[in-house]
Each structure stands twice: as structure tokens, then as C-alpha cells.
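I have a structure I would like to understand better, so I am pasting it below and will then ask my questions one at a time.
What you see is the complex with one protein chain gone and the rest in place.
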Amino acid sequence: MDGIHDLGGKQGYGPIEVNDDGDPFHEEWEGREWGIAQCARTPGITIDWWRHCRELIMPIDYLGRPYFDSWAQTDFSTYIEAGWMTLEEVAGGKGGTDDAAHGEPPAAMTLQQVLQEDHDHAHRFDGDIDAAPAFSVGQRVVTASHGHAGHTRLPQYARGRTGTVQAYNGAHVFPDLSAQGIEVHQHCYNVVFAASELWPEASGSKDKVCLDLWESYLSEA
Amino acid sequence: MDGIHDLGGKQGYGPIEVNDDGDPFHEEWEGREWGIAQCARTPGITIDWWRHCRELIMPIDYLGRPYFDSWAQTDFSTYIEAGWMTLEEVAGGKGGTDDAAHGEPPAAMTLQQVLQEDHDHAHRFDGDIDAAPAFSVGQRVVTASHGHAGHTRLPQYARGRTGTVQAYNGAHVFPDLSAQGIEVHQHCYNVVFAASELWPEASGSKDKVCLDLWESYLSEA
Amino acid sequence: MTDFDAGKIAEIHEHLHSHLPSESALRVKALETLLVDKGLVNPQTIDAWVEAYTEEIGPKRGARVVARAWSDPEYRKRLLEDAPAAIDELGYLGKATAHLKVVENTDTVHNLVVCTLCSCYPFSILGIAPAWYKAAAYRSRAVRDPRGVLAEFGVEIGDEVEVRVWDSTAELRYLVMPQRPAGTEGMSEDELAELVTRNSMIGTDRVLGRE
Partner (left out) sequence: MTDFDAGKIAEIHEHLHSHLPSESALRVKALETLLVDKGLVNPQTIDAWVEAYTEEIGPKRGARVVARAWSDPEYRKRLLEDAPAAIDELGYLGKATAHLKVVENTDTVHNLVVCTLCSCYPFSILGIAPAWYKAAAYRSRAVRDPRGVLAEFGVEIGDEVEVRVWDSTAELRYLVMPQRPAGTEGMSEDELAELVTRNSMIGTDRVLGRE
């Protein structure tokens, strides 16, 4: 979707807050939200569906609320949509009277257990498919000029632009369909674009921008 | 600029508040701001510079504040930049001790006088230039694929798209330069685009989108 | 005098973001107070502008223009050829209508007006724009999903009708001339003007005269 999340190249967001003390969490609730997101996932959820749910946050909230707050908002939305909780319960601040919904809590995990789970969560998204890659390294390609209303990973700034395939990444889960719960793999490439192809200010620059893009985003240039 | 103001085709802004009681102003301050904007303009200001100053409002404020509030914010910024008031005075809520800044107030205008001024303000932005128009009605044209960091009136959604000139509007003040205080006229055309050229959802549609575009935004298709 | 310094304006906006009162009413009050304090505006002139756009200038002007065009074929012709001159016959020329164009609905064409980049609007003939016209939802969707937008306004557009969206990117302004409803042959211009809604002149209303 052409949503507020598609920020690459947008202007007017001001200077960067470069100072950072290096602490992972600056307020306690940020850590709580990080932890919640690690251990409370609805069945059948995909990373792309979760990202799309975050993209669907109202623009004013997307821009106006702290980062981990937008994770909480996304979690709320996925939990409610999946039937884990209701809008009424959220507004009321506690679970309803439906005792059936109250299960035994999962066992507590120790630090060592979550470290092991973190390690085991090193999930790769590539897999084998029958079709041969349509493009080869060094080939010129042009990106699609249109997106679509759903989740997609071709940013607006890189649409209808010509670049060069500089690496083949393997066949990766296609996010546009994964966000609909459909897992299919599609060849994915790293494509390098001259900055001057993307930005009016970059005329004469030798800088580059590199994106990982799926085959259906690309055509022969 | 590729700012938050360039809203055409962006998604996620939700349903339209279609109910409206028809009142011009719903709160008193809205009327006050309307009136201020009609009668307090800094010398040398152009409509395009004022629009650009509005585009430069922080995105969170642009989206989060009521419409006429963004006018007030724009006025504040133009008044401060032009030296009519200072940030300190604005923060303090009253004029400073600089007596020289306190002039005689302009004479009060009556209702009849402002109605007459409204009528006299029917300003046309077209004028004569030597160059002949480069394009003619019926011709296919393609729009520029890049904008620039300043004020421009070629929206993102209509960049790099092919349409047909359906009317010649005359040579109009060119907004991209007018926003820098430079008044030059440039031929301006109404260009009609098939909706299917602009939007992925419009495949097969016969709907159209018409924009008034300046000659330097266009090339022969 | 302005220096047309965009960087400075951006800095001012950031500064004002944290230093202005949080309520719109207080911000505008502060603005008026400073301008009056400095002798830059006369508050009675602000009163007069509010009165002008509350009592005198509004969509009734547009409705009158449409009703006359429905009643008088010669006026209709002049209006379609040179709208500013035609509306000035009624004394309605003014802000943002010096380069007005009237676009006509037919059985097979429906027109819809938007300004995606700001909120351009033909003030002197329609008055202050409705809130929805200035809001992000309408501005973003009117060009991309006009039929969906129209459906939210309760307007169904048949497949035989082409929707033509006018995005006000220059200093031209657009007024939609709705179709004269059937069964109004005997009506006076005054009666006809009563049928013309503001929304129909923007394009978010189509079939007039129904209850």
C-alpha cells in the first residue's frame, strides 16, 4: 500500500536525533513491549502480515507515537483480529467473563531458554523452487511502475526505475502473498541503482542505492 | 518537495467524514484565522511561497491539527521569517519592547469594503510570453519522472505518466519559481490521464484524471 | 520582506511545534493579539471578513449560477465559454474564481473536483470549503478511488458513466454544473436554485431534487 510507512525519500521530517546513549530500552514499557512481541504471536501469523498491520496504523499515530508503541498497537490489532481479545476487553482494560478464554499460562522461560530460542529463531526465508531465475547478475532490469493496495516491499521511490542485478539471493518467501497467509517462494535479487536514477539532487553523483527485490517486481530493461 | 502534503493516491487515511452542516466556520477561531489570512500578508509574499511554507509544517502537525490551524501555523512562519515578529514574541504571547515595531493600525474595513476587495482580488495568473506553446491540444505528453526539493505542482502520483493535452490554459505564473519570489510565465495545459495509467486498481476503467500542468513538467510522449 | 528561505521556515515550524499553546483557539488568539499589538491588522477588518464569508459569500452564489444556466441557454453558453465573465454578471467574481472553468455533468460523464496538494477551492462562488474537502481522506482518495468516495457520499455511479476527476494543481478552479433534474420544467430560477446543493457543485452529489 502507498502508506505512511513508505518513507524513503520523503521530505520534511527534519534533522536526525543523532545522540543516543546506547541503552536498548529508555523506558520500562519499551522492554515490556519487546518481550511481549517475542512471546505472544497469534497462530498462523506471518512477519509480512504483522508488518502490514503496522502499516495500517492511522498515519497520525504512526508518526506521532514512539516506535515500540506502534508495535503494541500492531499487536493489539492482530490479537483482536485473530480473536485473542475483543475491542470491549481492550477498552475495559481487563479480560471478559468468558472463562473459557482463560487458559493455563505457558511455563516461564529462563534467560538461558530465551537465548536458545533466539538462536533457534534464526529462520531463513529462502527455499527451492522449480523455475530458473529469470535474471542474471549484471543484467539491467526495470522495476514495476505501480504498487498495489496490499503489503509490498517495492518502495515508491524505486518504482519505474532502471538498475542492475548485482546478486542473486535465492528464492525467498514472497511478502505480497505472505501478508495474505500464502507462502510461495520467488526469486529475489539485489539490484543496485545509481542515486541519479532515483533522486533529482543526485545528478552527477556516483553514489548507489541497493535493494533486495523479488522477480515479479522486475522486468528486462 | 516530496512532502506530507502530496496526498493524492496515498492510502490509509480512512473513511471520509461526509456529514457537514454547511457552516463556514465551526469554531470562532476558524473565522478569526480566515480573516487574518485575508488581511495580513507580508510584503513580497506569493501564493506559492505561502503554500510552500504550509508544506514545510512538520508532518505530525500537518496531519494532526485542524485545517485553519495549519493556516495560522503558516502565517506565523511567514511573519517570523519576514521579520514581522520574533520567535521570542510568539513564545511570550505579546509584542516586544521595540516601540518602532508598533505602527498605527490600518483603518477598519467595513463589510462593503471587504466584499469589494474580494471582488477586486479576482486575480488572473496568466500573461503574455513570446515563446509559442510547445504542445497542442490532442498531443500525447509524458510527465517528468522527478520532482525537486522546492515547491512544485506536479504531484507524485502523476510523475512519469503519459496523458493527452485536452486544453491550453495560457501562460501562467510558474509556481516552482514563484515560490522563490521569481515571477515568470510558462505555458500551462490541462492534461487528461486514463485512471488506468495512474492506478493499479483502475485496470479496465474508463475513468479519467485531469491536471493543469506547466510546460517544463512535460515532454513529447 | 521575505528571503524565501525554506530551511529557515522549517526551523521555525520545529520551534513553534514546541513553543506554541497546544490548543488551536489559543494559537490563533496569540496570532491575532501579536498582529494587533504591532499595528499590522485591524480586528474590525477581521470581523468584516468573517461576516462576508458567513452572511454574503457562500454556495448560494454557485447555486444561483447553476439555476440561471439551467433556465437561460444563452447564459449557460456564456458560462461554459467564459465562466468568470458570466459569474461577474451576477456580481460573484472574486477570490479564486478569476480563472474558473465550469465542467458539465451529462448522462455519461460525472465530474469531481479535488485539490490533492493543498485545498484550492473557488471561494467567491462556493464560500469556505467543507471540512471533508480539506481533509487527508478526501484529498488522498478522490483521485484514486472516486467511485468509492462517491459511494461514501451515497452517490452510485453506473458503469456507463465516466468519472472525470479534476485535480486543482494550478490557479484554475473548477465548478461542476450538475444535471437539471427531470420534472422541473415549470420551476422558476429561485426554485431551481434551491435544488442545487454545494456538494453537487464539487461533484460529491449527482442526482438533485430527490428527498
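A few comments on the model shown:
Per-chain numbering from 1; labels A, B and C assigned in written order.
The rule is short, and it goes like this: a residue touches a chain if its C-beta (ideal position, glycine included) is under 8 Å from a C-beta of that chain, and two chains touch if they have at least 3 such contacts.
What you see is a predicted model, and the numbers here were worked out from it, not measured in a lab.
The absent chain, not drawn in this view, touches the displayed chains A, B throughout the complex.
Hidden from this view is one chain, which touches chain A at 5-11, 13-18, 20, 22, 24-29, 31-36, 38-40, 42-45, 47, 49, 51-54, 56-58, 60-61, 63, 65-69, 72-73, 75-85, 87, 89-91, 93-95, 101-111, 113-115, 118-119, 121-126, 149-150, 153-155, 157-158, 169, 172-173, 175, 179-181, 188, 190, 192, 195, 198-199, 201, 206-214.
Counting over the whole complex, chain B has residues 12, 14, 59 touching the chain that is not drawn.
Here is the rule we go by: only the chains that are shown with their structure count from here on.
Apart from chain A, the touch network of the chains stays a single piece.
By the count of C-beta pairs in contact, the leading chain pair is B-C. Centroids built from CA atoms put chain C at 40 Å from chain A. Taking each chain's centre as the average of its CA atoms, chain A and chain B sit 34 Å apart.
In chain C, the residues that reach two or more other chains under the touch definition are 10, 14, 136. Among the residues of chain B, those touching two or more other chains are numbered 9-11, 13-14, 56-58, 60, 63, 149, 199, 201.
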